[in-house]
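Entry: subunit A
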Amino acid sequence: MTGTRMAASIEFTRGELHLRFDLPDMPFVALTGPNGAGKTSALRCLAGLEQAARVEWSDGEPASRGYLPQRVMLYPAMSLADNIASSMRFAGLNKASITERTAELLDLVDIAPLARRRPHEVSGGQRQRTGLARAIAATPKLLLLDEPFSAIDMASRARVRSRIVKYIAESGASCVIATHDPNDLEVTDAASIILS
Partner candidate 1 sequence: MTIRPPRWVVAIAAAPVIVLGAPLFALLWRLPWSDLGGALRSEAAKSALGLSLITSLSATVLCVLFGLPLAWLLSTGTGVMTRVIRALCLLPIVLPPVVGGVALLLAFGRRGVVGQWLADLGIQLSFSTAGVILAQFFVSLPFFVLSVEAALRQMDIEFAEVAHVHGASPARVFTAVTVPSIAPAIAAGSVLAWARALGEFGATVTFAGSLQGRTQTLPLAVFNLLESDPADAVVLSAVLVVLAVAVIALLRDRWFGVLRSEVQR
Partner candidate 2 sequence: MCFAGCGGSSGSVVDVLAASSYTDVADELETLLEDDLGINVRFSFGSSGAFLEQLNQGAPAAAVITADDKTMRRLESANLVDASIAINRNDLIIVTSDSDVGRAINSLVYLAASDDAVTVVCADSAPCGAATDQLLKQAGLTLSPASREPNVRATLTKVILGEADAAIVYGTDARVHPNLRSVEIVDTVDVIGRAAAVKGKTHGSDIVESLRSAAATQILADAGFSAP
């Protein structure tokens, strides 16, 4: 299954930080580099959150985006299930689809028993899984993930990672991952950009 591939050229300056790079036309792209190199800022530019940035898309702006920030930012007043459903609701999917896919995703990231819990009631790893599910739920064309598996315990990390990667690959989305973890690079078979 193939989908649109995103290619873009990014230029962004804030204070000491000067970013200039090209996003290759690949299904998975990893952004690596030392802390402070600008990985998070780069993702934010691609997410359209930095008004000062100049981003040129080769095929036009992505029609839809999914975003998992480094701090996850699950909506505190909603349950985990509602958090996952939120991106689908914002995308305008119908109620039946939303219910079905929420259940599917809860299973995908192994948090089904916690569906009705609130974010402050669960662990950091469980929150991150929820955030992942929320980001991919509405099958966005462009997926932006900032350190997406870092809080998940080592034992489960490989499993969750491979499931998510498989899901994304099947959906045909383009995915940009900012990461420190070399394992992320291997499994995703990504082109990587080293920022410094």
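Keep in mind how these were chosen: all candidates are chains of the complex that A comes from, given by their letters.
The rule is short, and it goes like this: a contact is a pair of C-beta atoms (placed from the backbone, for glycine too) under 8 Å apart; a residue touches a chain by one contact, two chains touch by 3 or more; residues count from 1.
Keep in mind that this is a model prediction, so the values were computed, not measured.
Within this complex, subunit A is touched by candidate 1 out of 1 or 2.
Those residues of subunit A that touch candidate 1 in the shared complex are 47-49, 64-67, 69-78, 86-87, 89-92, 119-120, 124, 127-128, 134, 138, 140, 144, 150-151.
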